[in-house]
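What follows is a set of notes on a single structure, which appears directly below.
The other protein chains are all here in position, but one chain of the complex has been omitted.
Residue numbering begins at 1 within each chain, and the chains themselves are lettered A, B and C in the order written.
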Amino acid sequence: MNPINIRAAIVGSTGYGGVELIRLLQSHPYVTVTSVISSSNAGSPIAQGFPHLTEIRTDLLDGVDVELIKSKAEVVFLATPHGISMKLAPEFLAAGLKVIDLSGDYRLKSGDTYREWYKHEPAPQADVERAIYGLAEIYGKHVSGADFISNPGCYSTATLLGLYPAVQAGWIKPDSIIIDAKSAVSGAGRGLNLSSHYSEINENFKAYKLNKHQHTPEIEQVLSEAAGFPVITTFTTHLVPMTRGIMCTMYATLTDKRTTADFVELYQQFYEGRRFVRVRPSGIWPATKEVWGTNYCDIGFSVDERTGRITFISVIDNLVKGAAGQAIQNLNLAMDWDETLGLQFTPVYP
Amino acid sequence: MNPINIRAAIVGSTGYGGVELIRLLQSHPYVTVTSVISSSNAGSPIAQGFPHLTEIRTDLLDGVDVELIKSKAEVVFLATPHGISMKLAPEFLAAGLKVIDLSGDYRLKSGDTYREWYKHEPAPQADVERAIYGLAEIYGKHVSGADFISNPGCYSTATLLGLYPAVQAGWIKPDSIIIDAKSAVSGAGRGLNLSSHYSEINENFKAYKLNKHQHTPEIEQVLSEAAGFPVITTFTTHLVPMTRGIMCTMYATLTDKRTTADFVELYQQFYEGRRFVRVRPSGIWPATKEVWGTNYCDIGFSVDERTGRITFISVIDNLVKGAAGQAIQNLNLAMDWDETLGLQFTPVYP
Amino acid sequence: MNPINIRAAIVGSTGYGGVELIRLLQSHPYVTVTSVISSSNAGSPIAQGFPHLTEIRTDLLDGVDVELIKSKAEVVFLATPHGISMKLAPEFLAAGLKVIDLSGDYRLKSGDTYREWYKHEPAPQADVERAIYGLAEIYGKHVSGADFISNPGCYSTATLLGLYPAVQAGWIKPDSIIIDAKSAVSGAGRGLNLSSHYSEINENFKAYKLNKHQHTPEIEQVLSEAAGFPVITTFTTHLVPMTRGIMCTMYATLTDKRTTADFVELYQQFYEGRRFVRVRPSGIWPATKEVWGTNYCDIGFSVDERTGRITFISVIDNLVKGAAGQAIQNLNLAMDWDETLGLQFTPVYP
Partner (left out) sequence: MNPINIRAAIVGSTGYGGVELIRLLQSHPYVTVTSVISSSNAGSPIAQGFPHLTEIRTDLLDGVDVELIKSKAEVVFLATPHGISMKLAPEFLAAGLKVIDLSGDYRLKSGDTYREWYKHEPAPQADVERAIYGLAEIYGKHVSGADFISNPGCYSTATLLGLYPAVQAGWIKPDSIIIDAKSAVSGAGRGLNLSSHYSEINENFKAYKLNKHQHTPEIEQVLSEAAGFPVITTFTTHLVPMTRGIMCTMYATLTDKRTTADFVELYQQFYEGRRFVRVRPSGIWPATKEVWGTNYCDIGFSVDERTGRITFISVIDNLVKGAAGQAIQNLNLAMDWDETLGLQFTPVYP
């Protein structure tokens, strides 16, 4: 494998996550997308379904032919739904490719938990244990050199980057955590559904999957590790009438009297040197547009002396830091490259 | 006063609340808007600033001439900012008009609390005590016959209709309440501001005034009354890229083991006969568009056995139930009319 | 038939046109919706699919049983796709019901033209000739007493109300007419389609069906009648990222030197006494939001001396004046009622 000339394949390239991988990898200096695999538009040029990609001349392959892909790529991104990834990943790993899976199939260490929340049989436990959970700013050093990376969920990324340092430091009570999450509609994917139908969503705000969202156990798994004991949380998801962006507003009770400035300092130290987390000063909270189109996660705080609680605000672009961007960041970390390669965008404003 | 032919004046009629009063009162069988008073567009026809109101032939008056208004109206709606209402209300009351104030000037019983949250000197305490707080479904019987009504805040209405029955019943712990509120942009009014500038708001989601919103003490005042002891809460506000609608997602710890169905039943009983509160069945939560353009407040629930918490979802149209609609409902209650007069709209969908 | 207590059935009630008929008819003093017929949600309460209609207790019937419907209604609205209406209308007419068809099946007098533009076999010519084309402000007197009304297309309504008086007066050259039409997304219906998928439409503006839209021959048929000779036009359609509203921007060459004020006067006279057409004064043009939720068609003009051309701007709410509202207006005209019954709404602003 030539360390500065890697060929990548993308499976599931006609969903929003797959198309975003194509966009971002166009600007990666060391990676070339050589093949994209899609069951729905196979055989036609990518630009037919995605006219904004007129310049892209990559092969569009029909069906997953591991031998063929092996001849064209050293790394494969699985932008496939859960249940599908668990069928493909072992084949690619066996063929010697590096695999970065964007689905939920390898995020949960417990098969029982997976079965309960995903309503689907889990992947074999040995495969699950082999996968490195790629929450880049927290588990980056485990990712270094890894062959098989499970990319975190979009909500989980925003939540965990926002809460991990405070939980690990013991500054908040883990059992008091309440996460009120809001997502743009692209998070629901490109598949047709009345709940993504324009006239149903525009000028509308709705809650969904209360106390049932499958990112809940993923969040709890990591927070439990940070706390050192089992943590359960309340996690609620909403749909915002916009295309990109997630905000998580998170509430917790303080363990001791601390100020907003204390939290700012704790987080600045925790994330020192990590380019993609930006901590806002006291009294300023990030909006989703401030990270739009980029791999940033911006975080702000508000301690309330009256109630003894703190509110955390974290924002990401769900398709970048919440999916394709963090997947590329994980490839960079796995290859021991600068983690920002291919991801050096300034947010699009306005 | 002819009980079925009331003339109304609207002060501050070029803000969104004032214009919405004009729209709604067009369909009220017993009320005629005879004059609208606005400093900014005085002298010109309403339709010049608001072409959608081409048919409206009401006088547009310049400045508040109490004697003149007295000759043209029996009731006056104050759609004026806080600080202004407290100057106007006493004059109109002294002149014998019925006053319905949409500002925050008369909502808080404590002057100190008003001063702290509004950063403004409070109205005279005697005036404050005279004003009836018009949260219609809770305090409707106090409103009957009233001359001076303080219309609740938009966020407060959605929050309190969602929480009051549970707090009063003792089914949730008041000190555990966390309110995560989301509002459409019309709530910020028609005054120009970068935070209501289209390109700053579209495709953006932001939090604002964390732990500082002036509706917090209003909510706490009513919840304290429901609980029978002082309650403080965490209340957070966000801006959604849409024009109308508020959703409050509210979290609390259960005092005892109860199900979602228990809450559905409690609320159905509490609001029995009240046309404008609609309780959703178990497993269904309302979206803001489902009340769009109307005076409804729709409420749903989700009890989580894992955490012992309940999540409440309540939605309103911020300009109707959150402002002009409830003001008219309060007039109806004050006059002992059917509370739905002038408010019998079906939500506009899609 | 009791002239002030009419029972109505709606077929195809789970599309946006059908649901809008339900909304509007709630406020009609003489009409009661007794049954709504839908293949997709039959058997369930309307509120299950449409929670905003929680109050509506109408039967939801499965399949079209003409005998049953005959026992429950005197008038039937067909909010069905073209091709379906032509099967149902004859049966209902034969059963003695008044039929108002919202599809394109009976709008074109020439079967060949229908076949060419709709790519479908036309309805029997005798049925076509029986149907009265209900462009209310132009053909209202033909509608009086009619049993079978073909409701105009949404684009056709905005275009024809904007152009008819000028063409009839001979003030513009019919062969110079170019119509640049823009529609909100609800015009594409509630059926799932990538071109109505939220993330594809939001923050996007697109043109579609250039020189192929099926409303073209409908527009030409009426303009030819106004001109007294065959007229062909250029008609282009675009999709605007919003839910409701159509604007037609229309260009034509003047036959003689005339001013904007001349056109304002011509149109004010032409539409005198017609409540639903509002002519803007010189220098002012309507925006779509100014008719939102109502049956208005607002029209403005700009004559350009430099080029000898005039620009017309007409706006409607595509689901009201462009569909359900005009259908009710046609029922009113057919019954010789006031044409505004059930349609007396003030536009929702903002």
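The rule is simple: a residue touches a chain if its C-beta (ideal position, glycine included) is under 8 Å from a C-beta of that chain, and two chains touch if they have at least 3 such contacts.
Treat the numbers as computed from the prediction; the structure is a model and nothing was measured.
Trainee: For the chain that's not shown, point to the residue among C:I37, C:A89, C:M247 or C:V277 touching it.
Mentor: Checking the options C:I37, C:A89, C:M247 or C:V277, the one contacting the hidden chain is C:M247.
Trainee: Which residue from C:D127, C:D147 or C:D180 sits in contact with the chain not drawn here?
Mentor: C:D180
Trainee: For the full complex, which residue in C:Q221, C:T311, C:Q326 or C:T346 touches the chain that was left out?
Mentor: Among C:Q221, C:T311, C:Q326 or C:T346, only C:T311 touches the chain that is not shown.
Trainee: Which one, C:L68, C:L93 or C:I232, makes contact with the chain that was left out?
Mentor: In the complete complex, the chain left out is touched by residue C:I232.
Trainee: Across the whole complex, list the residues on chain A that are touched by the chain not included here.
Mentor: That gives, for chain A, the contact residues 16, 19, 22-23, 26-27, 50-55, 186, 190, 202-203, 243-244, 278, 280, 284, 286-287, 289-293, 298, 344-350.
Trainee: If you put the missing chain back, which residues of chain B would it touch?
Mentor: So the residues of chain B touching the missing chain come out as 16, 185-186, 190, 192-194, 196-199, 201-203, 241-243.
Trainee: State which residues belonging to chain C touch the missing partner chain.
Mentor: Touch set of chain C with respect to the missing chain: 178, 180, 182, 184, 199-200, 202-208, 210-211, 232-234, 236, 238, 240-245, 247, 249, 251, 285, 287-289, 292, 302, 304, 306-307, 309, 311, 313, 315, 350.
The definition used in the following text is that only the chains that are shown with their structure count from here on.
Trainee: How many angstrom between the C-alpha centroids of chain C and chain A?
Mentor: 46
Trainee: When the centre of a chain is set as the mean of its C-alpha atoms, what distance in Å lies between chain B and chain C?
Mentor: Roughly 36 Å separates the two chain centres.
Trainee: Rounded to the nearest whole Å, what is the centre-to-centre distance of chain A and chain B, using the mean of the C-alpha atoms as each centre?
Mentor: Averaging C-alpha atoms per chain gives centres 39 Å apart.
Trainee: Send over the residues of chain A in touch with two or more other chains.
Mentor: Each of 199, 202-203, 241-243 in chain A touches at least two other chains.
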